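Missing here is one protein chain; the remaining ones are kept as they sit in the complex.
The block that comes next holds chain A.
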Amino acid sequence: MNTLTLLDAINAALAWELAHDDNVVLFGEDIGKNGGVFRATLGLQERFGEQRVLDAPLAETQIAGMAIGMAAQGLRPVCEIQFAGFMYSTFDHLINHAARLRHRTRGRLSCPMVLRTPVGGGIHAPEHHGESPEAWLAHTPGLKVVSPSSPARAYGLLLAAIRDPDPVIFLEPTRLYRLLKEPVADNGEALPLGAAFTLREGCDVTLVSWGASVLETLQAAEQLAEQGVSAEVIDVASLKPLDMPTILASVAKTGRCVIVHEAARQCGVGAEIAANLASEGLMSLLAPVERVTGFDTPLPLARLEDEYLPSVARILAAVERVRAY
């Protein structure tokens, strides 16, 4: 079993699907010859040819629109938007068309496309290169929204996304691309969409997170363990559909919940989880649900960026509050 970074795992999943399904076609800006600005598609054009791995003209709206036409024809387009901050012009296509093509034609046409994009801050990149757009997308009926937080989950979830019969937005945490390595069996086995992953079991508090923030959440859990506090850590992974049963079952056990995400707080996915806990899990709760999130400000430029991101210290402080309540 090879030890892969998250980036390697994405490359491996794309290669697996290209090799096993002739309908899979990759396209995006600089993804061919250059292998993508992060090298997620490195070597794929060389291996699979220019008809299957294409450098698209520099037009994000068109990239998303084209994916819909291809998907309606039965191809399995996997397009890349170079950075999440450049994907907003695709929303017309994602919301008005991709998300509702099956619905508005009563199943006559469908849209099995994947849109991949790097998300999140923390790499001190230029302006508009560190957005966390999951809530915009998770608000859209008809889409599925996924964000992996480890190489193995990136591999399995991307396979599932490509094989899914409906449009899936695949949000890749830029900060984790090369940060972690783990053994990944490159065997073509997908992980389920719509399922959360319990990364660490515990009984005192439930920590819920996704994407890059899972890293700090796990670090916080480790420090809590040293203090004798047992934290359960859940990687939501699938923002839509949302696996509330797993979170509710955990909170039924711990009675306390801290939600950690990098995106701005107001109307973030954390709010949806907290609302569900209030309506479905109120009797389990021993303390108010806490959210540790980005602030309701734009993601700052590089110099203040780290102040914005949820830190281990902020997570620990929130855990302290829910435990002291």
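Observations on the model:
By our rule, a contact is a pair of C-beta atoms (placed from the backbone, for glycine too) under 8 Å apart; a residue touches a chain by one contact, two chains touch by 3 or more; residues count from 1.
Quick note on the criterion: contacts and distances are computed from a predicted model.
Selecting from "Sulfide:quinone oxidoreductase", "ABC transporter ATP-binding protein", "Multimeric flavodoxin WrbA" or "Pyruvate dehydrogenase E1 component subunit alpha", the unshown chain of this assembly corresponds to "Pyruvate dehydrogenase E1 component subunit alpha" (UniProt protein name). Within the set A:Thr3, A:Asn34, A:Gln73 or A:Gln266, the residue that contacts the chain not displayed is A:Gln73. Residue A:Gly142 is the one among A:Gly142, A:Gly202 or A:Gly281 that touches the chain missing from this view. For chain A, the residues in touch with the chain missing from this view are 25, 51, 54, 56-57, 59, 61-62, 64-75, 77, 92-93, 96-97, 100-110, 141-142, 144, 164-166, 194, 241-242, 244-245.
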